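The complex is shown incomplete by one protein chain, all other protein chains being positioned as in the whole.
Showing chain A:
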Amino acid sequence: MIAAFVAVMALSLLIALWARRGAGQGPRAFFVAGGQLGAILFFFLSVGETYSIATMLGFPGGVYAGGEGFVVWFFGYILLAAPVLAVLGPWIWRAGNLYGAVTIPDFFAAHFNSRLLERVIALGAIALLVPIGTMQFAGIRLVLGALAPGLPMPLLLAGAGLVVMAYVALAGLRAAAFVAVLKDALMLGAILLVGALALLHWPIATTPVATATMAAQVPVTLPFALSTIAVQALGFAMIPQNWAFLFAARGPQAIVRAQAAAPLYMVMFPLLMAVAVFARRMGLPVDKPDFVFLAAAQHLLPGWALGVVMAAVVLAGMVILSSVCLAIAPLLTRNVLPGLDGRAQQRWAQGVTALFIALSAAGAMAQVPLLAMLNTVFYFGIVQTLPGFLAALWTGRVRAGGVLAGMAVAALAIIGVRLAGISAGGINPGLIGLILNSVVLTLVTLMFPRRDGHSVMAMLR
């Protein structure tokens, strides 16, 4: 099992090394693959979230422990993120091209002519990305703990962190894209194999399972599920690494075609859900609901195949981690600390990457409670740049102050709702913040319109 796992990891490093061939020079080549990713590589990079560590561990875990509301929320948001990106993706690409942007704050700084807005968005994005790293390491920890229970966990997580840094150092975003192909091939193979074997061994009679393992991790009501789908599907388009993926595409058509194929790519979800139902009916011993897919794989597969499945899950976390590192580094070196020379930029980028990995791994080691809550907090915050972006697309009358005021009111409203424990009918506070953000932005624009601005659409005409 361990030999198969190590072989897959070694193969991924060879692929990352191979990805250096044809890579250009300079930050744009490194951070957004020079905007030259072909249709296939762009597809695997951009729809990678479909088969992420959350899909392999969290989705069956949620099915196992939770109810239908979880499936509606998880499946619904990934599904609707595709049409949102199909619509917004080409405009993000064109807007990035217009201003030569590599990051989201690059665009806001250039369009609204505001360093303050640039820094606020950059610092907010950096802070919000740490929980994403923690979640990847939490999943990796779960797998590595089962793979090598005798070895100290800090050592295993440090090893995973070093592999991530190697991907980043070897070929930047090109390495993430190339390794994503291996990851998705292994993931799809693993789901197909475990799912098919589960169907072949489908139990006739059900075995009762202890109530403790059946308890829902996060109770998901329908209003919460539907409002969270809206926040997360819209927020998906404003994730820093997703902008990097979009800028890496050759053109708008490649983006829309990839997003058109993305929902079809979700074809394996029924099998994932069936595996969770299988594990529950078989009464397989599962310490944590998130381990349910691996528990079924353990039950159905020989040791070496289980090692490959575990490697696929760990690769999924590491691909996301490397793309987040590549999103954070330019946020710091271009937007927070501009004006650094080439060598200083490189040093800061390496330093912040190492710090991000260390903080994320430490968060996973500390078993940060309520990771699902951190994920929701990530989307609460990340989606708040959307009203400003949409306004920039359609009108030239918005000032940076309007965007900042909208985001500030949204942040205060979200924090207030959470601290006061207001349920708001189960509606996701991020959606309440988004609506308030849009209202404030509109009011400020009506009161203090910009006179010298042009919309992105007008500039692209």
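As a convention for this text, contacts are C-beta pairs under 8 Å (C-beta built on N, C-alpha and C of every residue); 3 or more make two chains touch, one makes a residue touch a chain; residues count from 1.
Basically, contacts and distances are computed from a predicted model.
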{"item": "Protein name as given in UniProt for the chain not displayed, \"Transglutaminase-like enzyme, putative cysteine protease\", \"Phenylacetate-CoA oxygenase subunit PaaC\", \"Sugar ABC transporter permease\" or \"Transmembrane protein\"", "value": "\"Transmembrane protein\""}
{"item": "Residue in contact with the excluded chain [from A:17, A:80, A:148 or A:377]", "value": "A:80"}
{"item": "Per the touch definition above, residue among A:274, A:352 or A:427 touching the missing chain", "value": "A:274"}
{"item": "Identified contact with the non-displayed chain, of A:159, A:251 or A:283", "value": "A:251"}
{"item": "Sites on chain A contacted by the missing partner chain, in the whole complex", "value": "68, 71-72, 75-76, 79-80, 82-84, 86-87, 90, 199, 202, 222, 225-226, 229, 251-253, 256-257, 259-264, 266-267, 269-270, 273-274, 277-278, 280-281, 394, 457"}
